[in-house]
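Selected chains from the complex are presented in situ; the others are not included.
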Amino acid sequence: MLFKVEMTVRLPATMPVAEAEALKTTEREVAQGLMRQGRWRHLWRVAGRYANVSIFDVDSVEQLHQLLSGLPLFPYMDIDVAPLCRHPSSIRDDDR
Amino acid sequence: MLFKVEMTVRLPATMPVAEAEALKTTEREVAQGLMRQGRWRHLWRVAGRYANVSIFDVDSVEQLHQLLSGLPLFPYMDIDVAPLCRHPSSIRDDDR
Amino acid sequence: MLFKVEMTVRLPATMPVAEAEALKTTEREVAQGLMRQGRWRHLWRVAGRYANVSIFDVDSVEQLHQLLSGLPLFPYMDIDVAPLCRHPSSIRDDDR
């Protein structure tokens, strides 16, 4: 079951550089783990922004929230979620 | 080169049903042709809306505009385009 | 799996009264059928508006879109969907 998730990161200006770097490193590890499991199916950077467009493939809304709220950067992100489904014109089997 | 394209269709209430159906049929054929060529890489329906989220893979902005403005439903759509690029955390080779 | 769905109805001023009444009658029948099946779990009127707040309980996003796009008033509604999940503070077993 697919969801489009758009995340914009807003780190506080007062956060020490080392803390920010540590957060980003852990975020990356967590993200890559989820990608390997197939849960975080697509991940793109939005040009010119500290933001991404993602496609999540989950078994339930519950699971989606657990994955998103477990991200190290979660407290510093604006997240927008849109539920997606198969488009009748799509010819691609994995777009569902 | 990837672009996220979000299209919302707004057909005028005065359009005859047959005209609308013909438009949608042609739209579908054009869309599937572009998908077969790999230009319209992903296509999902947004749940609860006459709208889609798409990923286009084009050689240039010029080409993107030609494809979008050539869609039969183009005059009746609100279209929003965001340029995407590879995310440093992505592990998927085709997300670019 | 729960989704909050907010629907605002905007019938065109040019629609004949009889057509509007027929649409509303069918809408009501379809809605009550879905409520009896437990899919349309809650349905409230927003005071002062031709709009509702609803909670849908579905097996998938796919099913949600099929139910919504099959409503007789679908072409005349602005629909906003938000995926919900169990709140850790909730004590009510059926709020999931």
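The letters A, B and C name the chains in turn, as written, and every chain counts its residues from 1.
In this text, a contact is a pair of C-beta atoms (placed from the backbone, for glycine too) under 8 Å apart; a residue touches a chain by one contact, two chains touch by 3 or more.
Please read all numbers here as calculations on a predicted model, not as lab measurements.
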Next on the checklist: Beyond the 3 chains sitting in the coordinates, how many copies does the whole assembly comprise in total?
Outcome noted: 10
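Simple rule for what comes next: only the chains that are shown with their structure count from here on.
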Checklist entry - What is the distance, in whole Å, between the centres of chain A and chain C, each centre taken as the mean of its C-alpha atoms? => result 28
Checklist entry - From the C-alpha centre of chain A to that of chain B, how far is it in Å? => result 22
Item to check | Sequence positions of chain C contacting 2 or more other chains | outcome: 3, 61, 64-65, 81
Checklist entry - Which residues of chain B touch chain A in the complex? => result 2, 4, 27-28, 31-32, 35-36, 42-48, 52-53, 55, 82-92, 95
Checklist outcome for this item: Residue positions on chain C within touch of chain B in the complex are 3, 5, 12, 14-15, 61, 64-65, 68-69, 75, 79-81
Checklist entry - Okay, in this complex, where on chain B does chain C touch? => result 13-14, 45, 47-50
